[in-house]
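Here the complex is missing a single protein chain, while all its other protein chains stay put.
In order of appearance the chains are A and B, and numbering begins at 1 in each one.
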Amino acid sequence: MDLLSIARGPALKAALAIFFFGITWRLVTIFLLRHNWQLSFAREGRAGAWSGALKSVFTFRRPRLSRARRSSMEATADAAVAVGSRSWPHPPFVRRTLYGETIGYLYHIGLALVVIFGAPHILVLKSFFGVGWPALPTPIITIISVLTLALLFAALMRRLGSPVLRHLSNFDDYFSWSIVTLVFATGLMAHGHLGGPYQDVLAWHILSFDLLLAWFPFGKLMHAFFLTPSRAIAGYLLKRRGAPV
Amino acid sequence: MTPDNRVSSAAAIAASDIRQPHGHYDEEGGASAQARVNAAVRSFVLDVGAVSALRLDSCVHCGMCADACPFYVATDDPRYTPIHKVEPLKQTYKREAGPFAPFFKLLGLKRKVTIEELHEWEELLFDSCTLCGRCSLICPMGIDITALIEDARHGMSEAGLVPKALYEKAYRQHRSGNVFGLSNEEITRRLAGIGQEHGIDIPIDRAGAEIMVCTTVEEMDAYPATVAAMVRVLEHVGANYTFCSQAVDASNYGYVGGSLAWEREGIVRIVEAAKRYGVRTVVMPEDAFAYVALRWEGTELYGKALPFEVKHISEFMQEELAAGRLRLKKGNGADGGAVVLHESSQLLRRGGVVGAPLDLLEAMGVAFKRPADHGAFAWCCGGGGGVLENERAQPLRYRVFEARMREIEATQADEIVTCCSVCRRTFDDGVDRFGWDKRIVGLTEMVAAHLAG
Partner (left out) sequence: MTRSESVQTVNDALDRQGISRRTFLKSCMLAASAMALSPLAGSAMAKQLGKMKRPSVIYLSFQECTGCLESLTRSFSPTLEHLIFNVISLDYDDTLMAAAGHQAEAAKEQAMRDNYGKYVLVVDGAIPLAFGGACHTAAGKSAIQILKEAAKGARAIVAVGTCATFGGLPHANPNPTGAIGVSDLIKDKPVINVSGCPPIPVVMAGTIMHFFAFDKVPELDELHRPKMFYGNTIHDRCYRRPFYDAGKFAESFDDEGARNGWCLYKLGCKGPTTYNSCATLKWNQGVSFPIESGHPCLGCSQPNFWDGGSFYAALPTPKWGKAGEGNPSKAGEIAGAAAGIGAGVGLAAAGLSRYRQYRRAIKAAAAAENGDDSDGQSKEE
């Protein structure tokens, strides 16, 4: 089998399988962990560690919380609002964070535009979901892609240059960046017919995407799935205290 | 019994400098390094539930929390990045309790936390964090980093790695119910003494009361006028209130020092006293940490819904004002100078008491200024969360305080009003240290001075 057939055949199937497998695994584990509120369970644990553990997974005990300042309906609405409101820092924080926020947003938007409105991607998605939609003109995609690639590198430069980010960053940060940039760069190369025989470049693009899918559940890319519940919980818990969100 | 690695040679201590403290960390008890690590790991694992796990897994290392943290902003030291302060907790969670824990452990992808790391992080967790909540407000992923700091402190406490003075306070409170180690009789005597000094009758253990009011021995000692002011206000609004001899001191150094067991003890003491007297409301003193511990962690730690409401004194006064029972006459500050309001981080961002000082100052007709960043974004005084108690943290705390001074100088105010006694002690300490020419006033005292009729 040639590289291209492998990339979009068995490799893509395996990658998709790992993707769904890993995401479900990670999310299910986290949401089934013991709730912080059940602090008195040690007494109940007398039954034995395994039986206690299994029993606790399958029974749900209503948490006993301090009386809230807001009703639970209000708090739920607050949670929903927080999902949106944390999308941009509060005004007093903006001056110090504007650069990073802007770069981050712009390359996310660029990635999204290319993925959703690039003609070949629409064709692939159409083959899976049966629906297509109009694509952006090819030269526009080219411009957006080049800008996005530049922004990805700007983000890396920022991560390498900022003392805080250097201190925080680990393998996951650099590896996730590398995979995303690799997918994007190979896509841009295929788009421009650069870097070798077209089918090989296309194959590397699809293979690197397969790698992205396979890596997705295990690194920071999962923030795509964590974002909503995390912000919602923050909104709920902080707002029920009456604290600003 | 000398714990491992403790710096014990006189020469090493002599060679150290307050500006460059020589690897100094505080250890309690005689446990071995391995035992401490195990205790910390056990606590970290026990503390992690679905919510904490989600928080720890959501971090994308964006670094924005640093830009909100007063300690980072004052020093530009990347170690003070808030999420970095909980790194041992994060690593342990991923290694022991997370979705991929078995693999991380087997393949050695996440190291087990070491005693050196715990020593290093003791400074980060206790010296450079006041639980002010600014980081929780900025995080784009919605991670409540402050809550994670609390979790991490639990582990440090279990390992016996807590700043000495802070530990001593919490220990004394555990032993005797208050941080001075006074007996209940002695406290009652002192309380009565304050009443006498200020010419008021302070009810203690009055039967049939609906409100139980608390203070702290530190407030009694440093700001007895505040205690008297509380009493005056309660009398003014015609409240049926009492102090209870078993629970005069409501401060909670277990909360601040990271000991879940001692935090629970403090809460239980107050709750039992309140139940014994059948009160419907507990009015808490200006100490914001006392309030937050009981109000927002009380039910969780007590295990049952609290049969009474909990109000901070400023919150109580705000409600009485709105109900018309608190009548204030207009004035302009205690001495007529320009007043700036310093808002308590813990009370506002963690306690949810947001508008009380504003309403009260307005009702008193006090024209007050606010720092450039105020309200939800007010900067922390730098003394809360045990930092004031921590002499090792002093140089760092003063860097933060200098930033506060600059901020307040910019408002050109002469007087600083605050409704948290921890803030007040921090400012008083700062005034001493820097020879700063500002007056610090407690809000309750100011209100008491404006009571109409």
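One rule holds in what follows: a contact is a pair of C-beta atoms (placed from the backbone, for glycine too) under 8 Å apart; a residue touches a chain by one contact, two chains touch by 3 or more.
Given the structure is predicted, the values throughout are model-derived calculations rather than measurements.
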Residue of B:V51, B:A68, B:I83 or B:A97 touching the missing chain in the full complex: B:A97
Statement: Filtering A:A119, A:L182 or A:L221 for touch with the omitted chain leaves A:A119
Query: When the complex is taken as a whole, what residues of chain A touch the one chain not shown?
result: 2, 4-5, 8-9, 12-13, 16-30, 32-34, 41-43, 45-46, 49-50, 52-54, 56-57, 119-121, 123-124, 127-130, 135-139, 141, 193, 197-199, 202, 206
Statement: Residues on chain B facing the left-out chain by the touch rule are 28-32, 34-36, 38-39, 42, 45-46, 48, 96-102, 157-160, 162, 167, 170-171, 174, 257, 259, 261-262
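We take it that only the chains that are shown with their structure count from here on.
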- request: Return the distance between the CA-based centres of chain A and chain B, expressed in whole Å.
  value: 35
- line: Note: in the complex, chain A contacts chain B through residues 25-26, 29-40, 64-67, 69, 82-83, 86-87, 89-90, 92-93, 96-97, 100-101, 104, 162-170, 172-173, 218, 220, 222-223, 226-227, 229-235, 237-238, 241-245
Query: Mind pulling up the chain B residues that touch chain A in the complex?
result: 47-55, 57-64, 66-68, 72-73, 76, 78-79, 81, 83-84, 97-100, 133, 136-144, 260, 295-301, 303-306, 309, 348-354, 373, 375-377
